[in-house]
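Got a structure for you, questions after.
Removed from the display is one protein chain of the complex; every other protein chain stays in position.
Presenting chain A:
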Amino acid sequence: MTDQPMVRFDNVSKRYGPLTVLDGLNLDIMRGEKVSVIGPSGSGKTTVLRMLMTLEKINDGVIWVEGEPLTHMERNGKLVPADLAHVRRVRGKIGMVFQSFNLFPHMTAMQNCIEAPVTVLGMKRAEAEARAAELLGMVGLSQKKDHYPSQLSGGQQQRVAIARALAMRPKIMLFDEVTSALDPELVGEVLQVIRQIGREHDLTMLMVTHQMGFAREFSDRVCFFYQGKICEQGPPAELFGAPKNERTRQFLNAVLEAG
């Protein structure tokens, strides 16, 4: 069981009309593995996360989570498209942090963090608050728990969003360009939090990022996406140090020049 992947994309395709965004993706992510996804815009990298979070329907293939199909369910030995109850059961293992934070603006930081634990998991309010206070402390926002999102800086909002996702005790965390909407001086505080939860939690993490330095230092593996396919993947030292593929080299050169 231990060598069973936490997440498996099995020949997954995604199309929007005539446009193929992902073309027969095969990707296994192991328990506790930190995987970064890089690539030019339009390469399908965000779609990978959104499909796993069930925000996008897939057109072909099957996504598995801990050996269980997410997009499908078993009926009489065959895989049929999953119903909502099944999706919700499996989806509970996954949490996601968005580029644009997406905090609930009508709730304080604390309320944001206890909402789903109380309504979805049926946790007692006091228990949820204790847990949320702990998480807000971990992201360095104990003092801001009664603030509304619009009273917080972008970096603070994103840290609340991370605490909110962690409050659901996911096994897999998805980070979708979580620093792209931030002012440059606020990027560091968010990356610091991600580093920390990477160390402290036994989480499987999949992140789409433009922070090449962070991807290199933080991840166990980096996948370079190009035109809906994984063009090259490997340990960060190899992929960044000695990219084999011409496309990867071009992309990294372009990014490094810009950055």
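Everything below uses one rule, namely that contacts are C-beta pairs under 8 Å (C-beta built on N, C-alpha and C of every residue); 3 or more make two chains touch, one makes a residue touch a chain; residues count from 1.
Going forward, contacts and distances are computed from a predicted model.
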Next item on the list: Assign the chain not included in the display its UniProt protein name, restricting the answer to "Alpha-ketoacid dehydrogenase subunit beta", "Glutamate/aspartate import permease protein GltK", "NADH-quinone oxidoreductase subunit K" or "RNA polymerase sigma factor".
Entry: "Glutamate/aspartate import permease protein GltK"
Item checked: Touching residue (missing chain; options A:30, A:55, A:133 or A:252) -> A:55
Notebook entry, point to check: Of the residues listed, A:79, A:120, A:237 or A:255, which one is in contact with the missing chain?
Noted result: A:120
Note to self: Tell me which of A:13, A:47, A:71 or A:108 is the one touching the absent chain.
What the structure shows: A:108
Next item on the list: For the chain that got dropped from the picture, name the residues of chain A it touches.
Entry: 53-55, 88, 91-92, 94-96, 98, 100, 102-108, 115-116, 119-120, 148-151, 161, 164-165, 168
